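Omission of a single protein chain aside, the complex is shown with its protein chains in their original locations.
Our next item is subunit A:
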Amino acid sequence: MDTESTHSGYSHHSSRSRGSNRHSDRSRDRHKPRSRDGSSRSDRNVTITSPAPENTLLGEQNPTPADPQDDNWGETTTAVTGTSDHSLSQEDLVDFSKEETEGSVGKLGCQRFIPLALTLILGLLVLVTPLAFLVLPQLLWPEQLQACGTACEGLFLSLAFKLLILLLAGWALFLRPTRAALPRLVVFRALLGLLTLLLLLSYWLFYGVRILDSQDENYQGIVQFAVSLVDSLLFIHYLAVVLLELRQLQASFSLCVTRSTDGEIRHYNLGQLSIQRAALVILEHYYKDFPVHNPALLTAAKTRAAKHLAGLKVYNVDGPGSETVAGQSRAKMAAAARHRDTTHNELYYEEADYDRRVRKRKARLVVAVEEAFTHVRRLQEEEKKKPPGEVMDPREAAQAIFPSMARALQKYLRTTRQQHFHSMDSIQSHLTFCITNNMTPKAFLEKYLTAGPTLQYSRDSWQARQWTLVSEASVTSGLRDGTIFVLKSADFSLVVTAKAIPHIKLSEEFIHPKSHKFVLRLQSETSV
C-alpha cells in the first residue's frame, strides 16, 4: 500500500537527520499494540502536541506545520493525505472482521447485517441438522432399518415440538432488530455462537463415524440421538437467556452520568455489564431523560470566561530566553487576584433582569393562548346541522387561532433561546394535536415552557447523533468500581462514573411477641 511504503521511507530518512530521542519515540510508537477501542484514533489526536513526525506516521492529519529546528523540512515531509476516515489503511482492513462503526445513528452499512446473517445461518443449521439425522438413514439404507413402533412415534412428536419451541425461542431472543452497532463484538454472543457450532460439529462427527459409516440399523437409537441433540440445543438456549438477559438484571453498579457542557446529572442502576453494553444502555436513557442540549444557553458563561482571559496581557521584557509558560500563568493569576473584579455584580443584575423578562413574556403568552383557545369549541352532536362553511377540521381550526398567539409565542421562545427547536409547522401541528384531544391551553404550553427530553424534538435539533466511546480499559471488560468512561459527541460529552453498590450485611433480631411489657410511671405509695 502506498501509505506503508511512505511510512517506512520517511522513518528511514529521518532517523538520520533527527536526534536520537525522536527515533526512540517513533520505534516505541510502532511497537505499541494497536489497541482497538473505538476511539483510539481520537485519543491519539488529542494527546499529540509536538513533535510533528509522530502525527504523519499515524497518518491522521494534514502535513504538519514546519518544525522550527529542521531547515530542510521541504525534502523530508511527505504529504500523507490518503488516510482519512473515508479511505482504507492497513488498520482498517484488519478491522473488517469485527463490527466497527464510524457512522452516525441512522446510517446503514453492510456491517450492520453481518451478525444478523451469521445468526440466520446458524439458525438454519440448527433447524436442518436433526431433520437430516432422521432422514438420511431412510434415504441411504431403508431396507436394513428396523421398524420401530410407538416408541419412535413418541420420539418423533417430542422432537417436533422441541424443535418448534427452540425455533420460537431463538427467534424471540436472537432475531430482534439490533438497536445499535457496538465497537467490539459482544463476547457472550460470540461465545454462544461458537458453542452452538461446536456442538453441531461434534454431533455431525459422531453421526458420520458411528452411524453413516457403519450403517446402523437401530432406527430408534438414531431418533434418540437426534432428540438428544435438540435437548442440548435447548440447554444452550437456556444458557443464552441467562448470560444475555438475566445476568445484568440484578443491579450492582450505580452509574453517575454528567453532561460536560451544562452539568446535568443523572444516576442509573445497572447490573454487571461490559463497558460497551453499559454505554449502550446509558445512551438509550440519555435520549429519554436528559433535557435537550441547548448551546444558546451557554454563551453567557463563555463570554464571561473570554472576558477573564482577555483582561490581562503578558508582555515579556527580558528577551526570548526567559519566558516560560508556567511563569506567565502565575503572573496572570497574581494580577487577576489584585484586579478589582465587578463581573459578579454584572452577573447578578443580568440574571435578575433575565428572570423578569422571561416572566413578563410568559405572562403575556399565557394570556394570549388562553384567549385564543376560547375561540374554538368542539362541535356538539345536536349542532351537526350547521352550514358547512363554519364547520372545520382540527387543522383548519388550529390555523384559524394560531395567528393571535403566534407573536407572543415567538417572543417567548426568543427570550428563552428555544426558537431553533420549534418551527412554525411543528407549532401548528402541536396545536392541532392539542385541539383534537381536548387539551387545555396550559397543556398546550407545557411543551414550550420547559425543556423536554431529547427524543421529543426533531432529529436535526438533537445535536447528538454520532457517539464515540472513550475508555482507558478495554470496552469488552466488565464494569468495576471506579470505572470512568466518556461518551463523546460532536458538541459535548457524557462523563460516566461507576460506583459499586455496597455489599449489604443484614442481621436478624428476634423479638418475642410477648416481650412487650410496660409500666406506668406513677407516684407509688407504700405504707411502712
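Convention: a residue touches a chain if its C-beta (ideal position, glycine included) is under 8 Å from a C-beta of that chain, and two chains touch if they have at least 3 such contacts; residues count from 1.
As a working rule, contacts and distances are computed from a predicted model.
Asker: Of the options "TBC1 domain family member 19 isoform X1", "SUMO-activating enzyme subunit", "Sodium/potassium-transporting ATPase subunit alpha" or "Tax1-binding protein 3", which is the UniProt protein name for the chain that has been left out of view?
Answerer: "Tax1-binding protein 3"
Asker: Looking at the full complex, which residue from A:N438, A:S507 or A:S527 touches the chain that isn't shown here?
Answerer: Only one of A:N438, A:S507 or A:S527 touches the chain omitted from view, namely A:S527.
Asker: What residue numbers in subunit A mark contact with the hidden partner chain?
Answerer: Residues touching the hidden chain, for subunit A, are 521-528.
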